[in-house]
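All protein chains but one are shown at their positions in the complex.
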Amino acid sequence: MKLVSAVIKPFKLEEVKEALRTTGIQGMTVTEVSGFGRQRGHTEVYRGAEYQVDFVPKVKLEVLCDDSQSEHVIETIMKTAHTGEVGDGKIWVVDASQVVRIRTGEMGRDAL
Amino acid sequence: MKLVSAVIKPFKLEEVKEALRTTGIQGMTVTEVSGFGRQRGHTEVYRGAEYQVDFVPKVKLEVLCDDSQSEHVIETIMKTAHTGEVGDGKIWVVDASQVVRIRTGEMGRDAL
Amino acid sequence: MKLVSAVIKPFKLEEVKEALRTTGIQGMTVTEVSGFGRQRGHTEVYRGAEYQVDFVPKVKLEVLCDDSQSEHVIETIMKTAHTGEVGDGKIWVVDASQVVRIRTGEMGRDAL
Amino acid sequence: MEISSGDTAWMIVSTALVMFMTPGLALFYGGLVRGKNVLGTIMQSLFALGLVSIIWFVAGYTLAFGPSGNTLIGGLDFLFLRDVGAEPFALAPTIPHSVYMAFQMMFAVITPALITGAVAERMRFRGYVLFLLMWSLLVYSPVAHWVWGGGFLGLGDGNVGALDFAGGTVVHINAGVAALAAIFYIGKRHGFGKEAIHPHNIPMVVTGAAILWFGWFGFNAGSALASNGLAGAAFINTHLATAAAMLGWLAVEWIRNKVPTTIGAATGAVGGLVAVTPAAGFVEPWAAVVIGLAAGMICYGAVSLKAKISFDDSLDVVGVHMVGGLVGALLTGIFATEAISGIEGANGLLYGNAAQLGKQAIAVGVTIGYSFLATLFILKVTDMLVGVRVTHEEELTGLDLSQHAETAYTTVDRGTVATPPVGAGSTSASHSVVQRTAEG
Amino acid sequence: MEISSGDTAWMIVSTALVMFMTPGLALFYGGLVRGKNVLGTIMQSLFALGLVSIIWFVAGYTLAFGPSGNTLIGGLDFLFLRDVGAEPFALAPTIPHSVYMAFQMMFAVITPALITGAVAERMRFRGYVLFLLMWSLLVYSPVAHWVWGGGFLGLGDGNVGALDFAGGTVVHINAGVAALAAIFYIGKRHGFGKEAIHPHNIPMVVTGAAILWFGWFGFNAGSALASNGLAGAAFINTHLATAAAMLGWLAVEWIRNKVPTTIGAATGAVGGLVAVTPAAGFVEPWAAVVIGLAAGMICYGAVSLKAKISFDDSLDVVGVHMVGGLVGALLTGIFATEAISGIEGANGLLYGNAAQLGKQAIAVGVTIGYSFLATLFILKVTDMLVGVRVTHEEELTGLDLSQHAETAYTTVDRGTVATPPVGAGSTSASHSVVQRTAEG
Partner (left out) sequence: MEISSGDTAWMIVSTALVMFMTPGLALFYGGLVRGKNVLGTIMQSLFALGLVSIIWFVAGYTLAFGPSGNTLIGGLDFLFLRDVGAEPFALAPTIPHSVYMAFQMMFAVITPALITGAVAERMRFRGYVLFLLMWSLLVYSPVAHWVWGGGFLGLGDGNVGALDFAGGTVVHINAGVAALAAIFYIGKRHGFGKEAIHPHNIPMVVTGAAILWFGWFGFNAGSALASNGLAGAAFINTHLATAAAMLGWLAVEWIRNKVPTTIGAATGAVGGLVAVTPAAGFVEPWAAVVIGLAAGMICYGAVSLKAKISFDDSLDVVGVHMVGGLVGALLTGIFATEAISGIEGANGLLYGNAAQLGKQAIAVGVTIGYSFLATLFILKVTDMLVGVRVTHEEELTGLDLSQHAETAYTTVDRGTVATPPVGAGSTSASHSVVQRTAEG
């Protein structure tokens, strides 16, 4: 089993979710995060002083999937989250040694 | 070392935390997340229009533990987070090659 | 590739970010989390009643890096996030089998 | 008498101030509940502003203040506000009748809204609508008539002669007792006594309390029905009692819980406002300070007790409004002096009129008995007709989504995680499975 | 006539109340937009309070109310408020002229602020500044003159004789039509009709609506320009129509969407406030209830329509202010009765004066035509000079950062994730790359 994680631009979430859904992914977990990277932050002004804020709002997706699906998940995210501008985000994959569905106790593929 | 992650229903957090604590787990990290899965979202109404919101509030737990404890952690979470209704959530396990306690520099089991 | 995760005290975030940046790390993803551990929570008072809140606000960092960098990243975090007080947090490392940059499709080291 | 433009100015403003209290209450209560119930809680107050105003227009006012020849209920002369116009009315001879009626309307609105705090986070909205309708007509209007409209509890030949300047009995004890009945009928929230049920937004609580305090000047000083020395006395008594009650609560809290809290300051202040309400136009400033101090401390005690007896008065309506109202009503019977009100004989125990304390007790007792029973009856009827409590599932989901299909706070990101407006051209099949959480 | 201290007291308070409405509007609108645009939205109202007040001081007031021999535009006697002092003015003979002027100023401020809701989340701030300046002088002042300042639409020999008690036409239809023009000119938001664009903070919306309701008593009852029975009538009509409109909206919503919403309650109430504005001092209470009910239901319908025709009136200014204003202006022509206003002949259709409906229609028609065209013209000029719409990139980022370099909400943690204030001694080279998001 694989855990595919992706950090993307927030306004792309809906599109990515729909794309994954149509390719048969049945679930995912989403977290609001702050990203630091090549995409610079922005300046804020507060009573005459200027501040540099380096973090940019991003959304993190976590998708558990079968080994065979992972390539497909990655591709789907890459395609739909892509704008071509700096800050589009990263995808990474980690091995999950076990997956369980709490409701039924099903394990592995069945738990997805 | 293992990293056990679980996505559960928010109102179960307190119970799960207490259950883990009594079984000897000394720490965990909790994140508020939005889940998408078999449990459908809900409809919202805004000035005559209806919207479908697919994400449901969930809580994610991350528990670092010894390889030997992981089965036990999974079971404890399964038992206490279980309601039998759709949306109870998932548990997954990943191998952690290293764990460090920042305060002391302890590594591995000692760092837990 | 490695994914180094660290839970630290929130007011240390800026310092850690700067330290990582100067050692050549170009990106990271940050999440606000609640931690439970040896550092006890606090009591809250609400209309004559006292409540024990066990969770403490923390910040979680995720840094993807090359295998060779991971030791360095761990050390940097350990040094800068350290206060010596209980609750300084944990660092853990997981293998990432794949990393992709969405904007360019670059993979592996190039994606960082 | 002639209409006084000064009195009218003050009374119009007072009316606006009292109206502002109901949204203030919505914020006060809304901040105290969990985030999933904030809109449901706010709606209960907001909706009262809609429904009770119209009820008052139709029949509520005339049942409370319509001339009737009897001391139990008003007549029907003012149905649909017939003849309630620019000419003054006997009870307020220097202002337009319409202004007096509007002033009283705002009291009718906020009283049932106060009750909702006791059973916050678990009342079914359609049950609430029906409850509100019946309670306004069957409880509020009669009790207002008894005390202020020429009824048997108020001043006047052959009546009990209780003193209630601005509604300690009519508004606060009345609402507090109804709250008590509602808690008995509706029961505890899921998790009460086990989980911490934290207020979700304390600055919102303070904002609400501030609006209440501000609006209460209209409530109490406006009850002078004129812009004069009596209004001035009621104003300063209101403020001093509130300040003293804040200090009273904080003092006890600091000793018992080792820490003075923001919610304590706000709650103590509200307790003081409640307690001084019946007394505002009858007592000296020093007495207002005493009333406030007592109210702050006693309300703290009453509210603390709750946890001990596992009684789920969610936002402490009994502890603050019923208990605070009792403190005020009885102390008015002790501290009242005709030197302030100018009403002959309006003296309390301290000024040689021990009987007044008895009169206060009678009015309080009658109100408690009637309000408790009538409220239970109304809840029973409501329950049979449409149900008063949400389902367990709805309670876990929260009132906002289950009763109103809304989410109070949406972060930027979530803004994108929903499907297009129905009817806006979306035909994506994947959106077709719409499961309604709202029960309506 | 002599200055009346009572009338003056009420009018000063009314002026303060109307001023408070503009920040109320800021919160009402601010809560309805997404979190990334809340400050940009609030700023549009807040800034109007700054800029339009000064414009009014310089020339706005005199163009609207300065004596001029003609019925199209005011004269220049009151430039820079020359001669606008403690002495009363013909239009308000019992209060200082300065108070009358200040009261009118607050109307001039809120009217253009209302427009901003229609094009929320996409207007360029510097474009807005220029738009505000021109719209105030070229649209608001003339229209106010036509209806209230002795112009051809208002009462008086040879004029149309439309009735507009507190600004149904001058304020609401005027702003609503300008909103319509602005939507045509500026276009839709990115994602409109596809993504859900949810309000980010509904308690903030309710807070804003509550302040609007509270302040509107000054707006409408203050338009009696005195503290008397007429003010009382306008007050109670305002309140009843608002309550009825809330119920009207909720009833339709409950039937059609199966659920009554908090935003529905607030929006319905605002619709009622709008609709009763022209009628407040002309109709009986029962008629106010009818107007309110009608407004609540019709505004619901108008707003629902929007989704169908894919018209991005972001916060429903057309659906609420233009449509609500129309309902009110026309129903005033039906329900007006001289028994309330005391103005001879101020009767509507129902009281035998069918012509009044025609007069109302003429005033409405003229305002719609003029406001639409003039607004388009102003937008075109603004666009050519400084641009009226933010870039696509800025829109995605949000107005707060792109127009004002601010973030509305900062959690504790983020407090530490920024670099030192420029000039506070930081010399870290890594901070030197500062990319400005703000376009200014």
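As written, the chains take the letters A, B, C, D and E, and residue 1 is the first residue of each chain.
Basically, contacts are C-beta pairs under 8 Å (C-beta built on N, C-alpha and C of every residue); 3 or more make two chains touch, one makes a residue touch a chain.
All of these numbers come straight from a predicted model, not from anything done at the bench.
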Given D:Ala102, D:Leu163, D:Ile183 or D:Ile263, the one touching the chain that is not displayed: D:Ile263
Residue of D:Leu76, D:Leu91, D:Leu138 or D:Ala307 in touch with the missing chain, whole complex considered: D:Ala307
Absent-chain interface as seen on subunit E, which is shown: 3-10, 12-13, 15-16, 19-20, 23-24, 26-27, 30, 38-39, 42-43, 46-47, 49-51, 53-54, 57, 80-81, 84-87, 95-99, 101-102, 105, 125, 201, 204, 207, 400, 403-412, 414-426, 436, 438, 440
Hidden partner interface residues of subunit A, rising order: 44-51, 53
Residue numbers in subunit D that touch the chain omitted from display: 4-7, 9-10, 13, 17, 34-36, 191, 193-203, 206-207, 209-210, 213-214, 217-218, 221, 226-233, 235-236, 239-240, 242-244, 246-247, 250, 254, 257-263, 265-266, 269, 285-286, 289, 307-308, 310, 398
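We adopt the following convention: only the chains that are shown with their structure count from here on.
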Of B-D and C-D, whichever chain pair has more C-beta contact pairs: B-D
Centre-to-centre distance between subunit E and subunit A (centres being mean Cα positions), rounded to whole Å: 43
For subunit E, residues contacting two or more additional chains: 191, 195-196, 198-199, 257, 259, 261, 263, 307, 417-419
Contacts with 2+ other chains: residues of subunit C: 17, 30-32, 94-95
